[in-house]
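These notes are about the structure you will find just below.
One protein chain is absent from this view; the other protein chains keep their places.
Moving on to chain A:
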Amino acid sequence: MRRVVVTGAGTINAIGHTVPATLESMREGRCGIGPLDFRDVDRLSIRIGGQVRDYDPEQEFNRQQIALYDRFTQFTLIAAREALAQSGLTFAGDLSAQTGVVLGTAGGGLNTHDENYRAVYEEGKNRVHPFVVPKLMNNAAASHVSMEYNLKGPSYTVATACASSNHAMGQAFHMVRSGMSDVMITGGSESMMCFGGVKAWEGLRVMSKDACRPFSLGRTGMVQGEGAGIFVFEEYEHARARGADILAEVIGFAMTSDAADIVMPSKHGAARAMEGALRDARLDASEVGYINAHGTGTAANDKTECAAVADVFGHHADNLLMSSTKSMHGHVIGGTGAIELLACIMALRDGVVAPTIGYEEPDPECALDVVPNEAREADISVAVSNAFAFGGFNAVLALRRV
């Protein structure tokens, strides 16, 4: 079977505008969550989030591009530029013809929806910009990456709420492993940081007003983040032949559906996804050293996830490390798995496990080593990344150190 490796990574998120900056923040346990800054925030009851700060689109893109690029597309293109540059790949001929872009997003151009609904409903305007549709569509980000880098292979966008980018990366993994493509660009992006985006989440009553404290007693819910994570997935021999720097190997992927409840997670669905990823990777559970948890900081997720890990890993659950970096960058919804994959790569490549910050007190229902508050050095050869979405869709990836 063909092997699949990661040869490029890029990101922009609340704790870093590049991969090195993000990994440094993860090592230092820095929190990117703070007061939200956008129009009408005073009408929200939830006023914190992991916003990308010190970011000026006009420094990155020209006016014509900004007319076409929603914030989630801008983040995608910035992250893609870093990932593609690191990979050293250029696309022409057969490689161009077979390489595609599979990305995840849940809300797509939500800022564009928000701004234009405001214009027509609140301000009573009867005309909107001609590019509203191509700017807000969920596949806009993937399309612009394909155009920017001449990628003419299979491209599409996956929308499975909080599991979107794990599903996308799993699909890209399958496409390279099966021989459909030697290279795929994958990951995900999200920006719901606008009045309508946060107002909608407020309604569910699961958002925290103070901090995201996954697995900690006294946690008060989830906090939204924004950003993008983009990766180059490449067939192993193809990468070796050109002397590429290999960041990690993707060795397994599984997806399951709870078929139960539209918002409440299921232990069985989560456990089946983790078991499936281990089976796909031909791994024994005892080989896993690190789990990047879904770890949203809600009562429902954290208890269910810990119980599922205990079921799948048995006694080994007490030996492995599990952390939620959402405590630092917030929940990036459809882009979250992509940003969190960086923590897996850091654990495998640098031997540093990112912490779960904001941790106050152990919760007996989350009695695992969640790497509280400080990063830890550890020799990790296999890492697993969990994503469990509203709607009961679960997607789990397994990676190995190369």
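We take it that contacts are C-beta pairs under 8 Å (C-beta built on N, C-alpha and C of every residue); 3 or more make two chains touch, one makes a residue touch a chain; residues count from 1.
The rule is simple: contacts and distances are computed from a predicted model.
A.B. asks: Between "ABC transporter permease", "RNA polymerase sigma factor", "histidine kinase" or "Acyl carrier protein AcpXL", which matches the UniProt record of the unshown chain?
C.D. replies: From the listed options "ABC transporter permease", "RNA polymerase sigma factor", "histidine kinase" or "Acyl carrier protein AcpXL", the omitted chain resolves to "Acyl carrier protein AcpXL".
A.B. asks: Which residue among A:113, A:144 or A:219 touches the omitted chain?
C.D. replies: A:219
A.B. asks: Where the complex has a chain not shown, which of A:208, A:224 or A:304 is the residue touching it?
C.D. replies: Considering the complete complex, A:208 is the one touching the chain left out.
A.B. asks: Determine which one of A:298, A:356 or A:394 touches the chain that has been left out.
C.D. replies: Result: among the candidates, A:298 touches the missing chain.
A.B. asks: What residue numbers in chain A mark contact with the hidden partner chain?
C.D. replies: Touch set of chain A with respect to the missing chain: 45, 203-206, 208, 218-221, 261-264, 297-300.
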